[in-house]
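Moving on to chain A:
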Amino acid sequence: MTTAPDPRRPRPVSGDRTAAHPVLDAADVTRVLTRMAHEILEKNGGADDVVLLGIPTRGSTLAHRIAEQMASVEQRTVPVGSLDVTLYRDDLRLRGVRALGRTELPPGGVDGRIVVLVDDVLFSGRTVRAALDAIGDLGRPAAVQLAVLVDRGHRELPIRADYVGKNIPTSLRETVHVLLAEHDGRDGVLIGPADLSRQESRQESRQESRQDTSS
Partner candidate 1 sequence: MMRHLLSAGDLSRDEALLVLDTAAEMARVAAAPVKKLPTLRGRTVVNLFFEDSTRTRTSFELAAKRLSADVINFSAKGSAVSKGEGLKDTALTLEAMGADAVVIRHAMSGAPHRLAGWVRGSVVNAGDGTHEHPTQALLDAFTMRSRLGRLEGLQVTLVGDILHSRVARSNVLLLRTLGAEVTLVAPPTLIPVGVEDWPAQVSYDFDRVLPKSDVVMMLRVQRERMGAVYFPSVREYSRRYGLDAARMAMLPPESVVMHPGPMNRGMEIAAEVADSPRSTIVEQVTNGVSVRMAVLYLLLGGAMGGASE
Partner candidate 2 sequence: MSNWLLRNVTILGAAPTDLHLADGVIAEVGRGLATGGAQVFDAAGLVALPGLVDLHTHLREPGREDAETVASGTLAAALGGFTAVHAMANTDPAADTAGVVEQVWRLGRDAGHCDVFPVGAVTVRRRGEQLAELGAMADSAARVRVFSDDGHCVDDAVLMRRALEYVKAFDGVVAQHAQEPRLTHAAQMNEGVVSARLGLTGWPAVAEESVIARDCLLAGHVGSRLHVCHVSTAGSVEILRWAKAKGIRVTAEVTPHHLLLTDDLVTGYDPVYKVNPPLRTAGDVAALRAALADGTIDAVATDHAPHSLEDKETEWGAAAFGMLGLETALGVVAEAMVSTGLLDWAGVADRMAVRPARIGRLDGQGGPLEPGAPANVVLLDPAATVTVDPGSLASRSRNTPYAGMTLPTRVVATFLRGRPTVLDGKPAESGGPGGGR
């Protein structure tokens, strides 16, 4: 049985890199994440009861980075977990099977907590919808909030982010590449022309962050 490439494994950014242009550089990414950490603390009156759940792969990395920032402000650890939504997606038939990411809740779970979902790119909203379903099966949080590094628009569901690193209006014929040092050797956000092969239909363009950084 073979599958789509393992999203846990770092993959080279593809597409026409030479045609892609930077939107955020490494310093921008750090600054944006610091701001988001402060916004989360501000909105929730501190880190009490806050749990960050990153959506693998890059969302998990971002969740850890934001949690570190929050921890340094609050002088306490902030629980971080990961939430793989693959088994909750509604587009398996279209996208093919993929290896599962890790789902790992911090000790204490999500019951009664404020869960902040973290992902790299918000696009159609379908990943977030799947994440909400997944959380519902894991427990009953007091509230669920959403933090994304990039909001590129083109929502297909009534979903909006509570914390946005940067709004980047895009056309459907463009691709957003989120680079993180842990996976890609450096931080940054690029925008470039989409693979024409993946732009044939609206359905395929629904593919979210992971797909946006791969071919």
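Basis for inclusion: all candidates are chains of the complex that A comes from, given by their letters.
What we mean here is this: contacts are C-beta pairs under 8 Å (C-beta built on N, C-alpha and C of every residue); 3 or more make two chains touch, one makes a residue touch a chain; residues count from 1.
Model, not experiment: these values are computed from the prediction.
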Result, touching chain for chain A in the complex among 1 or 2: 1
Residue ranges of chain A touching candidate 1 (in the complex, touch as defined): 1-3, 84, 87-97, 99-100, 102-103, 133, 136-139, 201, 203
